[in-house]
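All protein chains but one are shown at their positions in the complex.
Residue numbering begins at 1 within each chain, and the chains themselves are lettered A and B in the order written.
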Amino acid sequence: MKDTVYIGLIGNPSCGKTTLCNAYTGGNRKEADWLDKTVEKTESIVSYHGHTFKLVDLPGVYSLTAYTAEELISRNYILSDELDVIVNVVDASALERNLYLTLQLIELGKPVVVALNMMDMVEERGMEIDLHRLPEMLGVPVVPVSARKRRGLDVLLHAVAHHIDQLEPVVLVHDHEEQEENSQHMHDHHAEYAMVYSDAIEDKIDVVTDILRQCYPEMKNYRWHALKLLEQDLDITARYPVDLSQVLDCSYEKDIINEKYDFIEEIIGEVLMNKEEKAERTDKVDAVLTHPIWGLPIFLGMMALIFVVTFTVGDWLKVVFMEPVIEGCSAGILRCLLYLHVNEIMISLVVDGIVAGVGTVLSFLPNICILFLALALLEDSGYMARVAYVMDDIMGKLGLPGRAFIPMLLGFGCTVPAVMAARSLEHVRDRRKTILITPFMSCSARLPIYVIFSQMFFAKYAAVVAFSMYVLGIAVALLTAFVLKFFDGKEQKQRALLIELPEYKTPNLHSILIYVWEKMKEYFTRVPIIFVASLIMWVLLNCGPGGLAADMTQSFGAMAGKVLTPVFVPIGLGYWQIVVALISGIAGKEVVVSSCGILFGINNINSQAGMEQMLATLSTVGFGAVNAYALMTFCLLYTPCAATLATIRRAFGSWKWTGQAVLFQLAVAWLVSFVVYHIGLLFV
Amino acid sequence: MLATIVIGVAIVAYAGWVSYRKYKQYKAGQFCSCGCSGCSSKSSCGKKE
Partner (left out) sequence: MKLNDGAVDHTYQVVKVINLDLPVERRLEALGLTEGTEITILNKKKHGAIIVKVRGTRFAIGQNIAAGIWVEEAPVS
């Protein structure tokens, strides 16, 4: 056996491929469904009995046509020389649909091992699968596994190891004698191929195969290529042009697909017992959650609940955990520096600048964790897919496909993957619109801003106020889409929603905790950036034209801020400190909070004492609740951080569009803040 | 005084290294502000639509 065996993991979306991968590697990847679609392949390495296996997790696909990028990637990888064995992860609870891909994979001609996943669900539902008959009908080994419960993993690898060279092929046994007798076709394929087509097709396959043999003598697997040409597969037709005018009067794709499904029905009939699955549970839940009238309010209610929890539990954790730790570290560092007789200015730089900046950002970790935990719970349970359905009407009225809401949902976590997800939308116009409005969906980095300011100025109603920011963001995004629709022009392409709604399942706590842990680690990777940003901030705020500034108002930072302040006066943000803080938001939105702390001379702004101090300071300059709300609004809508800008630039492909997007967002931020501010003043 | 200089140099060096690493990441097409292991931008970057 080779040194390293390359295994391609392939299967339908949400069949548990990634969970399986995680199970082998002790896993750090979240199951890819709605929020984190695997669009590219990812690799992991597993050792078993002295052999090394490289698991290549391919994108989830329903079939292997040339119609989408994901399918082509998977297909080309499998056909490449690198891949040794295909492990087709099949969702046993949805056997009928999953087998379609299996048949296609078998036809590719490379060794296939079927990993029949979710066997635990099958058992729960009272279904039974004849594991003896299934491999006989498919001609490939079938290994039952349960990725969630980590069963069958070793057996699977063992089967793979033995199947690579196909030394012991699985014997095909099926009841096709009648067909064989009635067939006029020259060859008896039934012993060799699991999928045998009708005479008409088999005859054509022979003809095309002959032509291919003449033109491409080096080709491997004529049968598959012949089938593809009969289907008028774009990719194969382009790569192997042959004259098929004698044979090909039309595309046989439909027939081939139909015949495959006929065979699948036959397999199911033989192999699946007790087909009446107890799927009632999901239907009952769906009746409520996707109710024509109540579906939407329920969704909004869920989101509201999430934010309430994020605040209450998050804050509790912060007070109990983060604050003592951060203050302790801060004090400790200070003592160290004093002990070493470090220069006063340097101390200020380290403690007031860097430690304060980094500490503030870290103090929001509990809130962030809870937010991601909640989103992960919703997704793992299967609810997120329903959201696309619930939002579909609204999206349609805005001229966007229902699927576009998913990138927007992603934006609640981080705008960067949201923009990436938007790139997978089919029409350029949809992509552009979605990318333009996705930054309005409040990303997790903005959460600290709401937490601080809503707690400072709105006390008891803090959670409500913060929630209102999210709602406002969604509203502005949808409104913008609506307005943009009028520029769409006559060519209204069909906006088509087509997604699978998986069964509801109790969220797998293990994989969710892994996910949250990963997000936490990712949050920590922000620290270096914050470090540098805080450093720069400190320099800008403590150095002025005459060297070290006596006080902050003489610094470079202040000067820059004061220049721009007039612009912000009409929206209630006419304070140079606020302006500078907003500018610092380019590094990342959390920096706005730590900047505020530094700019107003507050240590540990994210603490009871710090907030009281801040509140007092702000009051003396006339900054009240309405201003706070305007500030939060502006932060919600204005230009996203540098990382997002770079991603947008990449997605649009030009600075011109990106520049327009930036100006647009700034304008919207200013206008909405203006409106919000002045309406607010009416109430005060 | 020595401590001050050492710390100062360390800070500048670290800041420089972080900036350099970020620059390399942008060049390579990774724009993640969130760590890139879960981010799909890591893999899809560098592709033109």
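Basically, a contact is a pair of C-beta atoms (placed from the backbone, for glycine too) under 8 Å apart; a residue touches a chain by one contact, two chains touch by 3 or more.
Worth saying up front: this structure is predicted, and the values here are computed from it rather than measured.
Undergrad: Any idea which chains on screen the missing one touches?
TA: A
Undergrad: Looking at A:Leu317, A:Leu497 or A:Leu666, which residue reaches the missing chain?
TA: Selected residue, touching the omitted chain: A:Leu497.
Undergrad: Could you tell which one of A:Thr25, A:Asn258, A:Asn274 or A:Thr312 touches the chain left off the display?
TA: That would be A:Asn258, which touches the missing chain.
Undergrad: Which residue among A:Gly396, A:Pro507, A:Pro528 or A:Gly624 touches the omitted chain?
TA: In the full complex, the listed residue that touches the missing chain is A:Gly396.
Undergrad: From the listed residues A:Glu43, A:Glu96, A:Glu128 or A:Glu344, report the one that touches the chain absent from this view.
TA: A:Glu96
Undergrad: Suppose we count only contacts with the excluded chain; which residues of chain A make the list?
TA: Contact residues on chain A toward the absent chain are 62-63, 65, 67-68, 94-97, 100, 253-254, 257-258, 261, 264, 277, 282-283, 286-287, 290-292, 385-386, 388-389, 392-393, 396, 401-402, 426, 494-503.
Heads up, the rule we're going with is that only the chains that are shown with their structure count from here on.
Undergrad: Chain A to chain B: how many Å between their CA centres?
TA: 23
Undergrad: Any idea which chain A residues touch chain B in the complex?
TA: Its residues touching chain B are 28-30, 36-42, 337, 340-343, 346, 349-350, 354, 413-414, 416-417, 419-421, 423, 428, 431, 445, 515, 518-519, 521-526, 528-529, 531-532, 535, 588, 641-644, 646-647, 650-651, 653.
Undergrad: Using the touch rule from the top, collect the residues of chain B that touch chain A in their complex.
TA: The contact residues of chain B facing chain A are 1, 3-4, 7-8, 11, 14-15, 18-19, 21-22, 26, 29, 31-41, 43-45, 48-49.
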